[in-house]
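Removed from the display is one protein chain of the complex; every other protein chain stays in position.
Order of writing sets the labels: A and B. Residues in every chain begin at 1.
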Amino acid sequence: MTRQRISRGQAAAQTAGPAESGAPAAVPAGTDPFAYAPAPESRATARLRPSYQVFVDGRFRDGRGESIKSINPADEEPLAEVSEAGPADVEDAIAAARRAFEGPWSAMPAAQRGKYLFRIARYIQERARELAVLETLDNGKPIKESRDFDIPAAAAHFFYYAGWADKLGYAGLGPDPRPLGVAGQVIPWNFPLLMAAWKIAPALATGNTVVLKPAETTPLTALVLAEIMADADLPPGVVNILPGGPSIGEALVSHRGIDKIAFTGSTEVGKLIQRGAAGTSKRLTLELGGKAANIVFDDAPLDQAVEGIVTGIFFNQGQVCCAGSRLLVQESIADEVVSALQRRLTTLRLGDPLDKNTDVGAINSAAQLAKIRQLTESGETEGATRWSPPCRIPRRGYWFAPTIFTGVSQAHRIAREEIFGPVLSVLTFRTPAEAVEKANNTAYGLSAGIWTEKGSRILSVAAQLRAGVVWANTFNRFDPAAPFGGYKESGYGREGGRHGLEAYVDV
Amino acid sequence: MTDVLTVPSARPQSQQSPPSPQNSPGETRIGTPPWSAADAARDNASLRRFLHGLPGVDQAGAESRAAGLATRSIKTTAKAWAITTSISMIDLTSLEGADTPARVRSLCARAMRPDLSRPDTPMVAAVCVYPDLVATAVDALRGSPVGVASVATAFPSGRASLATKLADVRDAVAAGANEIDMVIDRGAFLAGRYTEVFNEILAVKTECSPAHLKVILETGELGTLDHVRRASWLALLAGGDFIKTSTGKISPAATPPVALVMLQAAKNFAEMTGQARGVKLAGGIRTTKEAVRYLVMVNEVAGSTWLTPDLFRFGASSLLNDLLLQWHKLKTGAYDGPDYVAVD
Partner (left out) sequence: MSEASVSARVPKAPPVELGDGTARDLTTRTGTARLGVRKTYKLYVGGAFPRSESGRSYPVRAADGSLLAYAAQASRKDLRDAVVAARAAVRAWSGTSPYNRGQVLYRIAEMLEGRREQFVTEVGAAENVTADSAAAQVDAAIDRWVYYAGWTDKFAQVTGASNPVSGPYVSFSSPEPTGVVGLFAPQESSLLGLVSVLAPVLTTGNTAVLIASQDRPLSAVSLAEALATADLPAGTVNILTGSTAELAPWAAAHRDINALDLTGVAAQSRPALQRAGAGNLKRVYAPRDTDWLADPRTGRLSAFVEIKTVWHSKENEIT
């Protein structure tokens, strides 16, 4: 006799009485039975101080510029006061860096330089959680990203370059590569600590000294890094950190006392810097904007391609130079991919960056938000179709819902200009040649993605793409051992890997 | 080889109705599966082309997505819900050579009342035993809604004649099982004899109706996620009510990337046909943490429609105790120890 199967609902009716019975009811349509409760990371972990100062010649002191408030973009509340650098601080810092370069840093055996970098890497690991929470507060990115990507990657970058310090003769740069001297470095707000690591680690490993200006809206983790360097007993003047605005950055890169400029930021400013450096003997590397094509072929592993598209444009709220901001999808599967993408976007959680379940955090500043809005509006006026999943946008703070545009052509502004926000433009293609042509049809050339199960296609398309980083069946993968940098107006020079040493030595 | 094949019969009424669309601006194509039984029987080559034509699975990408889902932090009310729901989704399992009627009776007692100190703890979904102990389980569970699932078809290896396997099923059903967990012929699958696998599932489904059928893929023997995807589709096309990862007798058993692929397959199948079929993860799931992670995966990959014992199960034994321990911790705030939950 077949046992009659009693439905769950009937069972609940039979055995349960009051609503607090543990038996779960059948799932009514339209409800969210598994609502994730708030899971906030503790803000106190950041050990936020009321004020932060410039770091010059091994000491913290008040800068001679303005005192500004660094605010939390998630709620527009001030986090701390930051004493910014003035032009006189730039002078002092460069002088201190020069003294350190000509004195203890040059005299030091290379292996010892490396050991300082190992110490710094270790201290970043020890203070990882504090740095992650601070980064999230200052930048607006989800704690999940600062904790799982930014901070570990920063530590790894120091570890990697620590090991090169006493092995430079094997790097393919000649038997005894010499450092350049004092490096002036200006970094952006999208990965504040990581960008500081990308700049400082190779410079120090090769024997240079550094004056670094973090972005004006995100100075805090760079200043804690300065503290870590002091704790590591790094000789004074080897690294100097000057929080400040564009004018300080300009004073730094145009100063005659530096031998090398390293800049990550917008293409517009990169061009200004190149003009300014003309006629000087300063070495220059630039890591600028992008408008990367993420190319999905009809034989792509579809579920993972959808993940790759999402990571490509919504990681860090799309505020990434190498973001996959153009989806080039083969026409035969375009509808299917867009449907799957839209469905996937409904599971993205936008909200408090300190909540461990948040996927999409805040935009870094009011200015950036205004730019994103302006370009997105152009998308609509130029005739593309706009779609966003339903999102609960917090009242305060700078927020932009993930957005997809379909019906986009190469001529649209949203296909040509870098939005630097969570906005994806979808275009189609029919053949690999057409995909390559569209992907390359841009002044930028930082990165690209290829999705196909066919190896010969990956290698062929990768060879034809004019982009410095090509990801196949993945996206947004970074490793200190892998060189990163652009073609064309996305900049020149490479960071990471053996090649990342070249920018800092006299070849 | 059977030569008379019927189209899969209508599913028992206890099965879930078509899924409600979830914010789905794309189309949900409703229609019949692309393969009828007759087609499958006739043409292994075509069935193979269909299965091999399914999109590939990039392993690194699948592992990365699974790892990303595992970072969800489920606390307080959400955790409480997840624990009680997990309990209600368990097929409480004992599949040992040394099983006796007393052991099975003890298992059934726990199935109905997992935690005597908290009588409102939900019952598990079912118990899972060998066919010759089904009668004991039916007797012990009389009057309760807990189901009796029986493994069958020469579990766990599946290496026996079809006639033997069907007799195994018949015995279990006759003894009162209302769920059958069959194993596929992995040898036939890996050798590309898909029609043979399809027909076996069909035959078992016919034999066990109206009991519902779970099809064990034994993913640990399939070798790649592409195979897992194909085997999932094959089992769903042949009429399986549930696709199940493992027998629990080999390692690896259920893993996050495998679960991801199977949930995606069930979801895609539902989109294509309008029929929601279930997924059961079995083998190696011992902790609340793992169970909660899998519920997150169900929620975000298949959708909340699947968050019911009618469409999702854990095949487990020691998991129940860990869920109870975690429940105690949630309620009392103190960590508990194994002395405080009953053994069988």
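Couple of notes before you dig in:
As a working rule, a contact is a pair of C-beta atoms (placed from the backbone, for glycine too) under 8 Å apart; a residue touches a chain by one contact, two chains touch by 3 or more.
Quick caveat, the model's predicted, so the values are computed rather than measured.
The missing chain, though absent from the view, touches A when the full complex is examined. Residue A:156 is the one among A:156, A:183 or A:354 that touches the chain missing from this view.
Only one of A:43, A:115 or A:466 touches the absent chain when the whole complex is considered: A:115.
Among the residues A:129, A:349 or A:454, only A:454 touches the chain that is left out of the figure. Listed by residue number, the positions of chain A touching the unshown chain are 111, 114-115, 118, 156, 159-160, 162-167, 170-172, 431-433, 454-457, 459-461, 463, 479-481, 497-498.
As a convention for this text, only the chains that are shown with their structure count from here on.
Computed from the mean C-alpha positions, the centre of chain A lies at a distance of 41 Å from the centre of chain B.
Residues of chain A that touch chain B in their complex: 1-8, 10-11, 14-16, 20-24, 26-27, 29-39, 144, 148, 299-305, 307-308, 335-336, 338-340, 342-343, 346-347, 356-357, 387, 389-390, 453, 473-474.
Those residues of chain B that touch chain A in the complex are listed here as 12, 14, 20, 22-27, 55-58, 60-62, 64-65, 71-79, 81-82, 84-85, 87-88, 118, 120-123, 138, 145, 147-148, 173-174, 176-179, 210-212, 264, 295-296, 299-300, 304-305, 307-310.
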